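One structure below.
For this depiction, one protein chain was excluded, whereas all remaining protein chains were kept in their positions.
So that you can tell them apart, the chains are marked A, B and C in the order they are listed, and the count of residues begins at 1 in each.
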């Protein structure tokens, strides 16, 4: 995958340097969200069940309508993940996934959707010979990754990584939790680039049957910030996506529901989960769009739901 | 068994009130030792394997030449006994031996040798309705017992029992241990009646292969006391008896070696150990006599042994 | 050498010189602090044993019973029980006496482990007699004694429990008395043991009396301690005996019933003070569980440490004179109390001590406004027993512990 901006995918989405509403220059990531609003952001764990399969799965999600793709680089101590993604990470580690092979995979991918890497801070620190974030960021930029998400790196500790990302033109996405408030919220929103990852509820990642009303409250207090907001943690169905977009999100993040599909198909055959992932992406994207429609109808009498 | 003194048994031994060398009146027990010197004192546990068998065994020992017979009245905590007599006591308790039945047995016995009861102090205390030694002593006198030996009653605590024995004309035998010295030795020797039970070595009862040189030392320091001395703890063969008598004892006490015979024959048949007990008593009595001969030959050249 | 009619020296003649030698040593070293014996003993109990132990207000029990409950925390002594107070004292005394070896009996293993620790600390060869049955049900304590370098001699006689172990230790002592000291484990045995063990244990009550006055400004209305042989009991009570306003409760093991089965030679309890009769056992005149004929009963309690058919002669005397009130708590109530203290106060008490706490539960209204309870030891040693016994009974206070793989 090259870092050259591409314009026009097969579904007409726009990637790469677009134009911000305030006239500034958006990043690949931010553009992908703004221009495909409501955006679908998909997560799978790289190397589950193998890096070869991951390549196929990324392309399937891309075809299915994912506007951004997060790839998990597995770390042995995934403290922010629920059981589904923990299990995927373990499968990936058992398959021998390494950061070097991960980067090689990404380097060979050709997707419309920009790709972000999601990993824990220690993986970033250890890529070079010393504990230093720069070699990782440099390599990430080289292979065409557009951004980084680090579940165990709060804004307060992100100085070195923020600087390295800025130097290499990568977005650094921060998470906004239901407990994030006041000065800290301001600080995070002033440092985030790409999008704000809005955590729908407390706890770890994982598909859940309903979407919290906390989502609405969470988004309401973010309206004053200009950066795109995407909501994750617990989204598994098109209707969830619709609800979230209806609540004001610019994008919907789906992870565990996709990892479940990968897990269900196991390691038999040649990327056996690809078709199902593509279909799920389509369902979710459609759901998100439905939410937009509802959202725009916000001020009109509530329409009948099908 | 009646308490009436008897003169002249079938082996010519003399029982009961004899005449002391100082002209005083000896007890049954003391007479039996003095007049049959070197005396054989035998112990078995009453009720092992049954009181009926004990009756037969007592008579067998009497026939075999025992000059005094100690009968053990079993107590559940025989702290002064070694494994052999502990086991006999357990067999007796399991057979249901009670003090009342023990006294009934003794009451029916007819032996030339006076009989003593050997038991622990708590058995003596509990015979009556209150904790009191007198009912036991009274009943012991009634059934014709000649004396009492209490392994866990030192002279210092023996006041009440000494008084009760004196009242009922029973001897109270004390034990003299290798550790008994000085004032305590004087006190014990002044309070003992019947004979002094000289413990050949430290420890508990039990047959041993050799007889301690401590026996000689133990007897040497007792020569100044007039009361008869009998040596026990570890005597199992005629040669032991000879050695002990040679060392100056007036009598030899044999227990564990006899209890072993009872145990070997078990409870099968009608007092199956009787013949062996009688034979063993004969061997021991002969050994003791041999010691006397040797003793008397002390100043003459050592004779050839057969 | 007696407490009223109780006590004395009913031992085989071979032991009398040793008992008298000990009496002399007790008077010189313990009572008169000759050669600074008591100073060294107290220093070692401080530095090695962890004294003083705290007197802790039990906030949640105090709420529950609507009065001030204080716990004397003997569970915090090195080894996990008050037993070291005595074991260290006697092993040190044996050293002062020039003895070369010690022997001791043990039932549940608490006295044996305390003695083994003290012997290791003072570099004294040590052999512990323990019934075969007890060895097999108290393996961790056997391990601990062996780790401390003590020999553990199994006793196969009888039911293979404490009584038989005492008998066997006395036999050893009778054989080796010239070089050996017998470290008896409670306020039992011939004089001077009951007085000497009490004096070593009296630190419990001396500390508690000072501590309760410092904490509350006054003496307690009641002092409660469990009683088997009675060493923690007399240790706790001794300082309070002259305080006539302080009621003293000795809580015995009621077991499963207070009735005796004399034919079987079994007492399904260890309630010697409450139900026993006078007699002589293990060297002293005292109260005993015995048959009419004088045979000693097999006692029983869910707490192996209380499971003894005798009791210290001094306690027998204080009960006879009315100064100490004997009461009983049965197995069920003791188990409930074990769980209750564990859950409410974060202190897992020994099953022995749980009897004292069980009395508190059922009779706190009789105990006045300020109560001191002695927690004589910790319950870690009792976990397996408590789990087994709790399961048999379906007790409401008990937690479910089934978090293991099926």
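In the analysis below, a contact is a pair of C-beta atoms (placed from the backbone, for glycine too) under 8 Å apart; a residue touches a chain by one contact, two chains touch by 3 or more.
What you see is a predicted model; the values in this text were computed from it and never measured.
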item: Interface partners of the hidden chain - shown chains only, full complex considered; value: A, C
item: Chain not shown: contacting residue from C:28, C:42, C:101 or C:132; value: C:132
item: Option touching the unshown chain, where C:9, C:106 or C:148 are the choices; value: C:148
item: Interface with the undisplayed chain - residues on chain A; value: 75-80, 82, 86, 90, 93, 98-100, 120-123, 125-127, 130-131, 151-157, 174-181, 184, 188, 199, 202-204
item: Missing-partner contacts on chain C, residue numbers; value: 46-48, 50, 53-57, 60, 73, 75-76, 78, 80, 116-123, 132, 135-136, 139-140, 142-144, 146-149, 152, 154, 338-339, 342-348, 379-380, 383, 386-387, 399-401, 403-405
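Here is the rule we use: only the chains that are shown with their structure count from here on.
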item: Longest centre-to-centre distance from chain B, chain (CA-based); value: A
item: Distance from the mean Cα position of chain B to that of chain A, given in whole angstrom; value: 101
item: Computed distance of Cα centres, chain C from chain B, in Å; value: 39
